[in-house]
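The other protein chains are all here in position, but one chain of the complex has been omitted.
A, B and C label the chains in the order they appear, each numbered from 1.
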Amino acid sequence: MSSSSPTPIRPATAGRLPAAQCLQLYDVMLRSRLLEERLITMYKQGDGYFWIGGPGEEAFNVPLGFLVDKGSGIDHDYLHLHYRSSGTLLAMGADPVDSLRQMKNVASDPYSKGRNFAGHFSVRKWNVVPVSSPIEVQFSIAIGTARAQRAGTGAKGITIVQGGDAGTAEGDFATALIWSSRKGQELPMLMIVTNNRYGISTPYAGQHGYDQISERGKAFGMPTAVVDGNDPEASYIAIQRALDYVRTERKPYLLEAMVSRLRGHSSASGANLAKDEIDCLQKFETTLEERQLMTRGQIEELRKKYTRELGEASTRVKEEAPPTPESIWEHVFADKNLVGGET
Amino acid sequence: MSSSSPTPIRPATAGRLPAAQCLQLYDVMLRSRLLEERLITMYKQGDGYFWIGGPGEEAFNVPLGFLVDKGSGIDHDYLHLHYRSSGTLLAMGADPVDSLRQMKNVASDPYSKGRNFAGHFSVRKWNVVPVSSPIEVQFSIAIGTARAQRAGTGAKGITIVQGGDAGTAEGDFATALIWSSRKGQELPMLMIVTNNRYGISTPYAGQHGYDQISERGKAFGMPTAVVDGNDPEASYIAIQRALDYVRTERKPYLLEAMVSRLRGHSSASGANLAKDEIDCLQKFETTLEERQLMTRGQIEELRKKYTRELGEASTRVKEEAPPTPESIWEHVFADKNLVGGET
Amino acid sequence: MATMIQAIRMALHVGESKLGVTDIFGEDVGPPLGGVFTGTQGLETAWNTPLDERGIVGMAIGLALAGRRPVAEIQFCDYAFNTIDLLKIAGNTYWSSGGDWNVPLVVMTPVGAGIRGSIYHSHSFDGMATRIPGWKIVMPSTPRDAFGLMLSAIIDPNPVMYLMPKALLRIKNQPGEELGGEPADDKTLSQMIDAPLGDRSAWKPKWPELEELYIPIGKARIAREGTDVTVLTYGRNVQMSLAAAEELAGEGVDTEVIDLRSLHPYDWDAIKASVRKTNRVLCVNEDTEITNFGEHLLRRITEELFYELHAPPKLLAGAHIPGIGLADNLEMASVPQRADIKAAIEELAHHEP
Partner (left out) sequence: MATMIQAIRMALHVGESKLGVTDIFGEDVGPPLGGVFTGTQGLETAWNTPLDERGIVGMAIGLALAGRRPVAEIQFCDYAFNTIDLLKIAGNTYWSSGGDWNVPLVVMTPVGAGIRGSIYHSHSFDGMATRIPGWKIVMPSTPRDAFGLMLSAIIDPNPVMYLMPKALLRIKNQPGEELGGEPADDKTLSQMIDAPLGDRSAWKPKWPELEELYIPIGKARIAREGTDVTVLTYGRNVQMSLAAAEELAGEGVDTEVIDLRSLHPYDWDAIKASVRKTNRVLCVNEDTEITNFGEHLLRRITEELFYELHAPPKLLAGAHIPGIGLADNLEMASVPQRADIKAAIEELAHHEP
C-alpha cells in the first residue's frame, strides 16, 4: 500500500478542485474509511481492546494531510493531532498496516510499540508529535513548536494543532489563543477544531455560549473560518487559505470544520453506524459520479481492492509478536537527543 | 472604628453621585488607603513578613463593597476576591484592626489565625470566601456558588468574582466565561477584572492580543464594560449597572476596571510609591474640594484622626499573642458542616 | 445482588433522596449516558458539565461553599492531574481560613488497571490523593462497602475522595453481603435501575427501598483472618490478595488480608494489631512504586513496630515507569498480579530471620 504526493492546483471552478485532485482525495478518503472499518472489525473480533478513530472526518482530514508541508524540523509543519486523524496520516503517506499493528498492540507498532491505543500516532520524521489521550493538552504544547518556528529561517514551516469541539472548554484551548496572539509575538499556528457536535454523549447545545467555536478567536484579533468538513473540496480550499495566511503572516488562524461522527464516540459506545449523520464519503461518491469522474462500478472495484488488502494485512499483523514483558523498561530515559539531531 | 451602611441613591447629575454618598465613599477610601499604609509601615518595621494590598484601587473597590448585598447564604452575594480587596471589606464593615492582626500574624487574626498573608480575607458570615494566593483559581470556584444561586429562591443574591489583568491568562478565567454562559444554564455572576496593566513586573503590552480584557467576554454573548477605576462615581455607577443586570437577568457580566498600582506589586518589589500612576484618592479629594464638599483642612483632620487610630491599633496588635506551635494541627478536618448551617 | 457500580448508583440515589445531595455532575454524568460506567444513570440531580476538569473541581468547591452537597465525577482519575491545585484548595480551605469555611464535597473517580486501558485509563490515584492533606480518601473493594462508604462520604463535612476500582465495578456482592432492601434477583434489580439500550428519554428508574448503611471512614476490614503474614491492601488488590491467600492456605500459609477501605485517615490500630500478630507484612497496591502510599505505611510500621518484624517488610506496587502499556504482557508486567502477590506472601512466610 502506498500513497502518492499532493498536487496542489488551484481549482478551476469556484469551490471545485480539478478532477485529478478529486480522485486523489477520494482514493485516500476511501482507504481511510476502510482502514477504520477494519480496525472496528478487529476490535469486535477481539483483536484489540479499544477503538477510536475518524470515520466521518475524512473529507476534512484527508485534504489536511495533502496540504501539510511534510518533513522534519522547524522548516516543516508540526502536527499536534488528536485521535481521529488517520485520514491525515494516510494522506501524508502512512502505511495503514501500522495502524493495524497499533490496534493489535504488537511489538512492531511503530507509533507506540504496543503501548498505546489505536489512532495514537507518532512520526518524528514527519513532525507528527505523539497523540496523547488527554483532551486538549496538544493546544498547550503546540505553542512551543510554533514559537520555535516564529523566529523563522525564512522557511514556511508552521504548527498545526487539532482537537474536538467539546475539548475547547479546557483551559488549554484558551492558552493557545492567548499565547499565539500576543502583540508583536504572534505565533505561526493553525488551530483546527473538528466540530462533530458531541463530547462522548454530551451534545453541543447547552455546553457553549456561542453558536460556533470559531467565535472564540475573534476577541484575539485572529482570522477565523467555519468550513463544511463533509465537503472535501471546500475543506481543501479553506485549509489552503488558512495555511497560506499562517505561512505568510506568521500569525494564528482558527479554523472550525463541521464534521460527522459516523461510528459514535469509540468502541466504548459500540462503534455502530450513526444513522442521522451525513456520510462525506457517500456524498463525495455521488459527486464523482455526477461529474462522471468515476462510475459506481469503479468505486465498488476500488473498495473491494482496498478491503481485500486491509483484510490480508490484518491477517499478517495478527501473527506478529507481542511486546515482551521486559520491554516496559525500555525508553524511560533517552541517551541521545533525537529531537536535537543526534542519531 | 466602625462603618456605616450604603445609601444607594441614583445620581442627580449624569456620572455624579449625591454629596452625602461621595463623602461616604471618600471616608472609606481614605481609611482603606491609610490601612494599607499602616500595613506597609508594619512590614517595614519588621512587624510582618509580607505585604500585598490595594492602594490605588480604592475608587473601585470601595464602591463595590457598598453595593454588595451583604449576608450569609445563597440569598446574598458571594465574594471571590483577590489580595487587593481591603477597600471592599472596609466598605462592607470590616474592622481594620483585623487586617493589622493578619499582618502581624497573631492568633486573633480572624481571617486565618496567623496562617496567611495580609489581604487574605475570609468572612463566612458575609459570604466572603477565603482569598487564596494562587492567581485566578477563584474564577473556577465562583461558578459553583453562582450555580447554587441560579435555581434561585427569588432572592437577588449573585456571585462576584474579581482578579487582576495578568491572571486572565490562566485557564480558570476561560473556565468562568465558558461555564457561566452555557445556553439555558447561564450563571448569575459578575466577573471583575481590575486592570492595573501589570503582573508583578510584566507590562500588559505584549502579553495580550486585545486592547481590553473585557473583549474576551464578547464571544460568549455576555455584556461587558470598561470603567475608569480611578473615578469612584463612575465606578459606583458601572458596578451598579452591572449588578442590576446580573441580579435581574441571572446571567453573567464582565466588568473591567482600569486602576492604579500605587505601591508596586507587593513588599517583594519594595512597596514604594509609584510616581507615574494616578492617585484616585488625591484626585477625589480635589473633586470634593472643587465641589466644596470638603476643605483641605477637613481632609487633613480626617487623615490625622484615622492615622492616629490605626497607629494605636497597631500598637495594641503588636502585643497580641502569636498562635501556638500546636495550633498547626487545628482545623485540618471539620466536625461540623458549618457552610451547611450547623453551628 | 448488586454490582459495585449499581451499589454506587443506589448510594447516590439515597444521597439525593435522603441525605441532601443536590448536584451529581461531571463529563457524561447526566442523561442520556449516565456515566461511562453507568454509575449515575437515572439520578434526579445528575447533569453534564463542559469538558473541563478544572471547572468540575472548582464547581464542586463553590457548590460546597454555598451549602450544597455536591458529588463530582472525574471521568478517569487519569484526567485529574490538571486539577491538583484545586484539590489542594478543597483540602486547605478549612485550615487556611482558621476554621471559617468547611468544604463538604465528594469527588468520585475510577482508578487502576485491569481493563487494558492503556496509558491513560489505567492510572492509580492513591499515591497522589494521600499527598493532599485535608481530604479523606476511601476506596471500596466490595459492592457493600462501595454503598456504605459512599453514604459516609456524602454526610462527611470534609472533602472526600472516593476512588472506584475500575476492574471491580462489575463484581457482585458475596452472599450474606447484600444491601438491605435490594431485590434478591439480579435481573429484577437490573430491570429496575439499569437504563435500557437505545432511546432513554422516557425511561425512569424504579429505586428499591434501601436501608442506609454507613461504613465508617477510617475503619479497615479484616477481609481474611490469618496468623502468618499480614497483607495490607485496598481496592482491586483485595480480591487478588484473597485469592492468593486461599491458594496459600492449601500450602500451609495462613494469610491475614486487611482491606484498608480508608486511605486517609487509615486504621492504624487494625494495622498494628495485625502486624503484632503475624510479624510479617506485605503492602500491595497498583500505584508506581516510588513515593508510594504503601511506603508510608511500611515506614511507619518499621519506625513504630521495628522489633515486632520477623522479616523485612515488603512492598508490591506498580513498576516505576511512565505508563501502563496496552498489550497484555505490558499491563501484566506493570502492576501486581495474583501470582506476584502469592510469591511475595510466600517469601515473607518462609523468611528465616
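Worth pointing out:
In this section, a residue touches a chain if its C-beta (ideal position, glycine included) is under 8 Å from a C-beta of that chain, and two chains touch if they have at least 3 such contacts.
Just so it is clear, the structure is predicted and the values come from calculations on it, not from any experiment.
Contacts of the undrawn chain with the visible chains, over the full complex, involve A, B, C. Here the missing chain is touched by one residue of A:26, A:66 or A:179, and it is A:179. Summary of contacts with the chain left out: across B:99, B:132 or B:196, the touching residue is B:132. In the complete complex, the residue from C:3, C:22, C:49 or C:83 that touches the missing chain is C:83. The omitted chain makes contact with just one of the residues C:127, C:157, C:226 or C:336: C:127.
Within the complete assembly, C:313 is the residue of C:165, C:208 or C:313 that touches the hidden chain.
Within chain C, the residues in touch with the undisplayed chain are 54, 79, 81-86, 88, 91-92, 94-96, 119, 127-128, 130-131, 133-134, 264, 288-296, 298-299, 302-304, 306, 309, 311-315, 320-323. Listed here are the chain A residues that touch the chain not shown: 73-74, 78, 109-113, 115-116, 120, 122-124, 129-130, 132, 134, 137, 139-149, 159, 171-172, 175, 178-179, 182, 330-342. Chain B residues in contact with the hidden partner, per the touch definition given at the top, are 49-50, 105-106, 112-117, 132-136, 166-167, 169-171, 199-202, 206-208, 268, 322-329, 332.
Basically, only the chains that are shown with their structure count from here on.
Ranked by distance of CA centroids from chain A, the top chain is B. Counted by C-beta pairs in contact, the busier of A-C and B-C is B-C. Once the centre of each chain is set as its mean CA position, chain A and chain B turn out to be 47 Å apart. If you average the CA atoms of chain A and of chain C, the two centres end up 37 Å from each other.
Taking each chain's centre as the mean of its C-alpha atoms, chain B lies 41 Å from chain C.
Listed for chain A are residues 169-171, 206-208, each touching two or more other chains.
Multi-chain contact residues of chain C (touching two or more other chains): 50, 52, 54-55.
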